[in-house]
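All protein chains of the complex are present and in place, except for one that has been dropped.
Going in written order, the chains are labelled A, B and C, and every chain counts its residues from 1.
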Amino acid sequence: MKPLILSSPEPRSLEIIFTDSARERLFEKYRLVEVGQNEVAALPDSVLAEVRYVLGQPPIPAELLARMGSLRAVLNVESNLLPNMPYDLLFQRGIYTLTTGAVFAEPVAEIGLAFALSLLRDVVEGDQAFQAGRELWGFEGNQRARLLTGAKVGLIGFGDLGRAVNRVLEGFRVQVSAYDPWLPPSVLRDHRVTPAGLEEVLTGSDVVFCVASVTGENEGFLQARHFAMMRQGAAFILLSRAGVVDFDALIAAVGSGHILAASDVYPQEPLPLDHPVRKLKGFLRSAHRAGALDVAMKRMGDMVLEDMDLMDRGLTPLRCKRAERETAAKMRSKPVDKT
Amino acid sequence: MKPLILSSPEPRSLEIIFTDSARERLFEKYRLVEVGQNEVAALPDSVLAEVRYVLGQPPIPAELLARMGSLRAVLNVESNLLPNMPYDLLFQRGIYTLTTGAVFAEPVAEIGLAFALSLLRDVVEGDQAFQAGRELWGFEGNQRARLLTGAKVGLIGFGDLGRAVNRVLEGFRVQVSAYDPWLPPSVLRDHRVTPAGLEEVLTGSDVVFCVASVTGENEGFLQARHFAMMRQGAAFILLSRAGVVDFDALIAAVGSGHILAASDVYPQEPLPLDHPVRKLKGFLRSAHRAGALDVAMKRMGDMVLEDMDLMDRGLTPLRCKRAERETAAKMRSKPVDKT
Amino acid sequence: MKPLILSSPEPRSLEIIFTDSARERLFEKYRLVEVGQNEVAALPDSVLAEVRYVLGQPPIPAELLARMGSLRAVLNVESNLLPNMPYDLLFQRGIYTLTTGAVFAEPVAEIGLAFALSLLRDVVEGDQAFQAGRELWGFEGNQRARLLTGAKVGLIGFGDLGRAVNRVLEGFRVQVSAYDPWLPPSVLRDHRVTPAGLEEVLTGSDVVFCVASVTGENEGFLQARHFAMMRQGAAFILLSRAGVVDFDALIAAVGSGHILAASDVYPQEPLPLDHPVRKLKGFLRSAHRAGALDVAMKRMGDMVLEDMDLMDRGLTPLRCKRAERETAAKMRSKPVDKT
Partner (left out) sequence: MKPLILSSPEPRSLEIIFTDSARERLFEKYRLVEVGQNEVAALPDSVLAEVRYVLGQPPIPAELLARMGSLRAVLNVESNLLPNMPYDLLFQRGIYTLTTGAVFAEPVAEIGLAFALSLLRDVVEGDQAFQAGRELWGFEGNQRARLLTGAKVGLIGFGDLGRAVNRVLEGFRVQVSAYDPWLPPSVLRDHRVTPAGLEEVLTGSDVVFCVASVTGENEGFLQARHFAMMRQGAAFILLSRAGVVDFDALIAAVGSGHILAASDVYPQEPLPLDHPVRKLKGFLRSAHRAGALDVAMKRMGDMVLEDMDLMDRGLTPLRCKRAERETAAKMRSKPVDKT
């Protein structure tokens, strides 16, 4: 008898997160009950009692959870944790809540490096000038151009995304420092990154990647005074969530010519057509496209299959990220996530 | 008595190629006779007889060379070899011709990676659409987006520039193959690059970097049939010289939607205002700005100082690239070089 | 009021696991109650109620645990888990059991590489021959010598120790495959290691590092038939626990000349003076010294301090390894561990 999965992956779908061959494996190894977010409670006790895995994050109030006596894990493929389950009970029962957001780290890091190199070398504005017939040739067009090789790079946050950024920088022999209050310094050093305070990272870097998640505690923590302490002409690359910066202050810092910036995220998405960042010089824009690649989505399915396989064999899941008692409640990114 | 340098670095200048402190060291260790390109022959025999190094590449016909009995090296800071010296006589006398073009490898490789990532992720056109208020958000805007990590990368040419490109790719875990008929396969393998034929490189790569120098033998060797054999949607990044490709064929291959491309070099520079590449979709343009950074120029001075120091001590120069008997005559890039 | 630590690190001591400065920090930030293993139960309720961390692994039966209402973590600095606590209750209450055995990975990996290189190049027997005046010079002395660079390396197990071995091999451009049934293949691939079955690892490798922990399920799983399937002349390096191999079979495989081997661990420790492995040619011996370096011990203290700091701040510990529900019960290494 195959183990039972309760599948409710909205707003994603099985088609989005599984390749054809992975979906075949899924159906080969498991029975699936596919239901909408609000139809779970209506399932008969006999079905609920058998559910080993929940795929998605439908609302599961305590009384519903109590009926799911075989549950081993909630495989949350949306990467945010909605406050629609009693996480404490899950932890107590040893039921894992697993998230797949790590799939976005690689694509986001790659476009982050594209942003940084583009800003340092004026790639976007250079191309636009060329289209318009007002390009400057050679040396003359390079007055502000700088190398990344050997530069000082700062990371704000050193989770999956910070590590991925650090990895794509490997060929550049940069000196990387990182600020991450959730990590002990030795973890940073193991990655050959220098632990630093926020001010050090901001004042000492030629390029700053902001890759910190939003929590209840750090909303808008990067403000005018922080941008002011950055080096003249340094580049600020915002890759995680708009919520961690005072976006107007960022716009002002770029507008004044003090720094350059790129961003994939915005206080409102979609952004109003008259928003000043649309025409801002020295600012490189991307419409929340950094992570949402098909190839990333498909990796979610692979991760889910690998971790269910471990759990089926009585082992600890370790491919997905495990929600933790301490931080589950702190994560605040809005439900409209990457994708 | 300090050794004598004949300085004639046009079209560059001492100010361009030396930092202030390097220029100080230069004048501290050497006497300089600074002359225009055509004033060398007019120098008195007593001066010419003492010249240890020529800095630049003024015309030096055989009879002039015969008067320079102490000459050890011509330090060519322009990176092309003009046919204005009897190279055979230089080789015979053991006088080195040293070029400093390697300084461009790193900046060119960096912008090359910027081009590749921008094409794969639509960074430039994405920003333009955003400015115009017609951006697509998230997944929807990523229909053609692809990752570089794990991709197959092809290099056409594996000299200084090919190696620099290979280095900035380190963090991406790509599979790199290279075609370079001037190099034995084991040299490529030492750099963890797979030696391959030209067709293999073109048919098997998601991104192709063209970093081959122009010689008398390879002008226009990349033609319509070569672009046709590239993978649908692959990116062709032209970083060395326009002379190696049939530029109209490249434009056609991009225009038809078969491939994407970026280029820093053009058949004519500056390019006519009505040239079709200016508006071509899927093509990223840069106005011969890839190498001409101030920091690169300044490294020329450092290299020159290091190699003169070695030669002053009776050692072999090894910082600059040495012109070789076999290839000196083959190099054909036009005098208007990077910068 | 400083948080309270119940300190009972036997068989280690605070002096062994903390540097002077770390011990100072420990006493600066915490109050310590230092007791012997069997004195915990005798502590007054008022003390037990305040204990935030247990340092060591004294017996803590359920009724004792019930009296420790503030307990957040057991910091087990011995690296084995003794069955002297109700782990289920700990998991249920969200009390972490943290182990520090990862400190041994680096020293063990280093000596493991020393063993491998010594076997491939006959370093130990070569030196002994030299001492005895019967050394063979040059080419003649190298009949069995082989390079590690470019070789095929197999890892049995890919936990902390396997990863450390993989790291010290970085400079050798080896092809590494690994067998680890507790890990999904993608984790191996992320480390640029090829996932493989046990037979593949054994038959396809020039050097095999055995770095698997002993569990209730894998005792003696490497037997005569496994050594027989290894390549003629290959090297088997045993670094984890003698319990995973049939030691007599290993001795026989080396004695017959089929393979070379090195080991740091033995079925009995200390080993009887007349044990046949003592004189065995082709076998390199080390007396359980691979991990027990002072510098490794001192890192335990640092790890403990870093994780307590995270927990003090309401964050998840992540420096030490966390015991897991699924595997806590399976680990079987004997209490006399590294050190």
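The definition used in the following text is that a residue touches a chain if its C-beta (ideal position, glycine included) is under 8 Å from a C-beta of that chain, and two chains touch if they have at least 3 such contacts.
These figures come from a predicted structure and were not determined experimentally.
Every shown chain that the unseen chain touches in the whole complex is listed here: B, C.
Touch with the chain that is not drawn comes from one residue among C:Pro58, C:Pro107 or C:Gly159, which is C:Pro107. Only one of C:Ala66, C:Leu82 or C:Leu147 touches the chain withheld from this view, namely C:Leu147.
From the options C:Glu15, C:Asp127, C:Asp190 or C:Asp248, the residue with contact to the chain not on display is C:Asp127.
Counting the whole complex, the residues of subunit B in touch with the unshown chain are 91-92, 94, 182-187, 302-303, 306-307, 309-310, 314-316, 318-319, 324-327.
Annotation for subunit C: contacts to the undisplayed chain at residues 106-107, 110-111, 113-115, 117-118, 120-124, 126-131, 133, 135-139, 141-142, 145-149, 167-172, 269-270, 273, 278-279, 284-289, 292-295, 297, 338-339.
One rule holds for everything that comes next: only the chains that are shown with their structure count from here on.
Among the remaining chains, B is positioned farthest from subunit C, on the basis of C-alpha centroids. Put simply, the chain closest to the centre of the protein, by Cα centroids, is A.
Inter-chain contacts peak for the pair A-B, counting C-beta pairs in contact. The distance from the centre of subunit A to the centre of subunit B, with each centre set as the mean of the Cα atoms, comes to 38 Å. Here the CA centre of subunit B is 51 Å from the CA centre of subunit C.
Residue positions of subunit B in touch with at least two other chains are not found.
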